[in-house]
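Here the complex is missing a single protein chain, while all its other protein chains stay put.
All chains are identified by letter, namely A and B, in their written order; residue positions are counted from 1 within each chain.
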Amino acid sequence: MLVKLAWRNIWRNKRRSLIVTGSVVVGVVALIFIDGLNNGFLSQMLFNQVNLNISHIQIHKKGFNDNKVIQSFIPDKAKVERILAHNKKIVHFSERVIAFGLVSSAISSSGVYILGINPDDEAKITTISKSIIKGEYFSGKQREIVIGNKLAEKLKVGLGGKVIVLSNRPDGSIGSEVFRVTGIFKSPNSEFNKAYIFVPIKTLQNMLGLGNKIHEFAIITTDYKVTEDVKNEIRNQLDESYEVLSYRDILPLLIMQMELYKETIYIINLIIGLALLFGIINSMLMAVFERINEIGVLMAIGMKNGKIFTMILLESLFIGLLGTALGLITGIGLTELISIHGIDFSLFAESLENWGIGAVIYPKLTLENLIAMLFMIPFITISGAVYPALKAIKLEPVYAISYV
Amino acid sequence: MEILRTENVNKIYEDNKVPVHALKNINLKINKGEYVAIAGPSGSGKTTLLNLLGTLDKPTSGKIYFENSDFTSKSRKELSEFRLRKLGFIFQAYNLIPVLTALENIEFSMMLLGVPEKERRERAKNLMAELGIDGLANKRPNEMSGGQQQRVAVARAIVNNPRIVLADEPTANLDSENGSKLLDLMEKMNEEKNITFIFSSHDKQVIERARRLILLKDGRIVSEN
Partner (left out) sequence: MKLLLKLAWRNIWRNKRRSFLTLLAISFATTAAIATRGMQLGTYAVNIDYAVNMFSGYLQIQREGFQENPSLNKAFKLNKLILSILKKNNRIKSWSPRVLADGLISYKENSQGAAIFGLNPQTEKHTTKIFTRIKKGKFFESDSSNEIIIGYKLLQNLKAGIGDTVVILSQGFDGSLGNLKFVIAGTVKFGSPGIDGMGVFMPIKTAQELLALYGRIHAVVINLYDTYEIEKTKELLSEKLHGTGLTVLDWGEIMPDFKQAIELDNVSGILMLFILMVIVAFGILNTVLMSVTERFREFGVTLAIGMSQIKLMILVFLETVFLTLIGIFLGNVAGYFINLYFVRNPIEFSGELSSLYEEYGFLPVIRSTLEPSIFLNISIAVLLISLFVTIYPVYKVYKLEPLKGIRYT
């Protein structure tokens, strides 16, 4: 009964109710959109890095991640391979040799991270093979090298050009080799494009006298959500001389930023809610004052204060729910639509590419945040009705009935 | 001397999509200085007629002349000016502006005309004294009784020396004593200042005291004297 009353009461003043609902819709759509963008932003940052290079899990000799020296090889390669092969949750893994060195062309030189990879394995776990913009990935010949577009520009080399790569051998001497550029890649991360080069693992091992030693296993699991479990499983099977790191361990700052963001979105929800609050309080106040006579009559015929209070709160709740529902539909629809093409932020391209996000951002929605909104906004609309509702039940029936 | 004339005036309006022929072929003449009451049962069209005479509404057909000038064809702006200078209104209720004092309410239309402050103030004060309401000068409407409000309304209506004062059910919300007092006041103004008064009312007192009575029934004039 109360519900019916409350619902109908809203529509007595259509214009007012529509305006308040309108403000809730605007608030919700804005929140969804902001959330979508920020999420897209952060996810892109994370997943670009994971897919490009970091993968889900990395295994090294203990201490390698903090100090990437050439001498820190994986103690027992075969053992790790056996463990990884047996883990059903691992989709694929790849071996890498990692060294820091110098790459030089006739024109210029640059400091780079040299990654010695097995092209086929690597193609299954990272997106480098798909990021080739000129030339091709590896064809299996020795001394092929794949470099980033920014690096190619700096060195002024093109396809087929020759470069020299230098690095330290474990014994301290310098190892070098001449390579031929077979492919040029472009990733969303401009730093990566400048600083990473790929060569066949065997060639690098020979150049640096490593035999068949490697520095890193990069692993992709079935789903990023099981990563921590898999990491622990591997951890338990290896001794202290290894470090097993998930992408969360390798990018602690990014993970922290994402956690921080979850709290930030609550605050943003709150601020927008507060802005809505004023409009709602005012509106409900007027809705109450317009009906003083009527409320007086209701009280006179015996409707209890509690019921009147609830009725007014319900009216506000309905407006809040209506606005939130409409806002969710519009907001989600809008965001999904935009996420097809993404938003071009090329005005900020350099900055974004520096952070590895890429100049186009695809908004992304999370269920968590949407649900939070679904509860927060109606809650705020109810709060807005409390003061007016209190005023209503404080009325004296006798005066209320004849109020003019 | 004729001041107001209607020729075959008809008014049809829509009440929830149902057309209502409120006034049918009204022909009447009112002379300067007259004290006229338009009376009739509910729905007879008296308020409608008063509104037409006061330029607040336009007839569906027919013409209305004020001092021989056809004002059915005037624009909204012209009519507004006209009302300000030549007409005075007293409504049943809500006559006064709530945030102004009685004095200020009376000064209001003079302010709209741009009358200088000193003159305004004097004229308003004098009028209030004449009407015996100078004690209310600094009170706001919500501080006055219904009868007092209506008397202030009369002052407001005549302070600009209008040609005609139109009063729509002015005594409807008053008890008989206050109603009588109000009518005394208006008669006095009519006699002393030769202002034409046109009422619409179904109040017995008003009808009894009217010098000329126009009776309406179903939109037509059934008798007049």
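We take it that a residue touches a chain if its C-beta (ideal position, glycine included) is under 8 Å from a C-beta of that chain, and two chains touch if they have at least 3 such contacts.
Just so it is clear, the model here is predicted, and its values are computed rather than measured.
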Practice task
Have a look at B:N51, B:T72, B:T171 or B:S201 and name the one touching the chain we're not showing.
Solution key: B:N51
Completion exercise
Missing-chain contact, candidates A:S110, A:S246 or A:T381, resolves to A:S110
Handout entry: Option touching the unshown chain, where A:A123, A:A275, A:I343 or A:I393 are the choices
Key = A:A275
Fill in the blank from the handout: Where chain B meets the chain that is not shown, the residues are 51, 54, 56-57, 76-77, 80-85, 87-89, 91, 94-95, 97-100, 108-109, 111-112, 156-157
Handout entry: chain A residues touching the omitted chain (full complex)
Key = 15-16, 19-20, 22-23, 26-27, 30, 34, 67, 69-71, 100-102, 104, 106-113, 153-156, 166-168, 170-172, 174, 252-253, 256-257, 260, 268, 271-272, 274-276, 278-283, 285-286, 345, 347-352, 354-355
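Just so it is clear, only the chains that are shown with their structure count from here on.
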Fill in the blank from the handout: When centres are defined as mean Cα positions, the distance from chain A to chain B in whole Å is 73
